[in-house]
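Left out: one protein chain. Kept in place: all the others.
Coming up: chain A.
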Amino acid sequence: MLKLGSYPGQRMLSPERLALPDYDYLAQRHVLTYMEDAVCQLLENKEDISQYGIARFFTEYFNSVCQGTHILFREFSFIQATPHNRASFLRAFWRCFRTVGKNGDLLTMKEYHCLLQLLCPDFPLELTQKAARIVLMDDAMDCLMSFSDFLFAFQIQFYYSEFLESVAAIYQDLLSGKNPNTVIVPTSSSGQHRQRPAVGEASLPEGVEASLFSQCLENLCDRHKYSCPPPALVKEVLSNVQRLTFYGFLMALSKHHGINQALGALPDRGDLMHDPAMDEELERLVMRSRLHRTSRQHRATEPGAFGFQRRDKLEAPENMLSASAPTPYPYRWEPRE
């Protein structure tokens, strides 16, 4: 359709950016997607929106796009449409279900899928399955996974899904002995290449050679300009090992701090359970529900009776309930490209 530009990693007012032809610019920033969606939403909810004005609607809409809340309870096709949407979705999932992870429950792939469906009713099962495969190294698919493992793997799978597909294809080629980059690879490695098919299936657990793989990926990154992890980091991942399998590579990607930060959706692994503002809000909710219930059932309970990590409980009990007005959005999240 539209020809994609070829300028990665740009700043706001860089000259290259301004020099882009108009369509390319629009496409790269996915402006049209949001415009179309905004108008569509407007059409759908004409009667309701006409109450308080179209200008206000647009303001709210784009505000929510910036805040990352526009993907809540939307259909999968929209969530998948832009990298920003995907990142927002990941972040929303983290925020909503961080408590589940904090509780220490290990869940199966299907259960995580259920949780995903709570936010997006038609989320496809294959994506969740692929994410689970990364965690479980393509082994028993009914195994339990921890929240953080799953979340990071899911991030890689969902955000970079097209990229991963190409990588999978390359990996298969390499495994079967075909080299997609015969021109570039020097003759020494091509010798190695030809030996590989003799080893055949036995070499599967060992995967492919890292350096060769790395070069192929570099070429891939050059060709694909959308949602590709920073090539430097990819190289870093691959430089640490001699050989690696497909899922080993993905697992390494998911565990890499740099890539996570480059994506910008989720906090670091260590801080995953940490969200003081939300915890505060949660305490308030719990307190309110408890009072509500005791007033109906005259039952006293002991707080803290369950084995539950409470890192942020400090001021919460003193903060007695104010009105049930929702708290204002504590901070804005800047999307990164």
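Definition applied: a contact is a pair of C-beta atoms (placed from the backbone, for glycine too) under 8 Å apart; a residue touches a chain by one contact, two chains touch by 3 or more; residues count from 1.
Throughout what follows, contacts and distances are computed from a predicted model.
Missing from the rendering is one chain, named in UniProt as "Leucine-rich repeat-containing protein 49" (options: "Leucine-rich repeat-containing protein 49", "Multifunctional methyltransferase subunit TRM112-like protein", "Eukaryotic translation initiation factor 3 subunit C" or "Notchless protein homolog 1").
When the omitted chain is restored, the residue from A:Ala92, A:Met145 or A:Ala265 that touches it is A:Ala92. Residue A:Gln41 is the one among A:Gln41, A:Asn219, A:Thr245 or A:Gln261 that touches the chain missing from this view.
Even with one chain removed from view, chain A keeps its contact list with that chain: residues 22-23, 26, 32, 35-37, 39-41, 43-45, 48-49, 52, 57, 60-61, 63-64, 67, 69-70, 72-73, 75, 92, 95-100, 103, 105, 107-108, 110-111, 114-115, 117-118, 121-122, 278, 281-282, 285-286, 289-290, 293-294, 296-297, 299, 301, 305-306, 308, 324, 326-327, 329.
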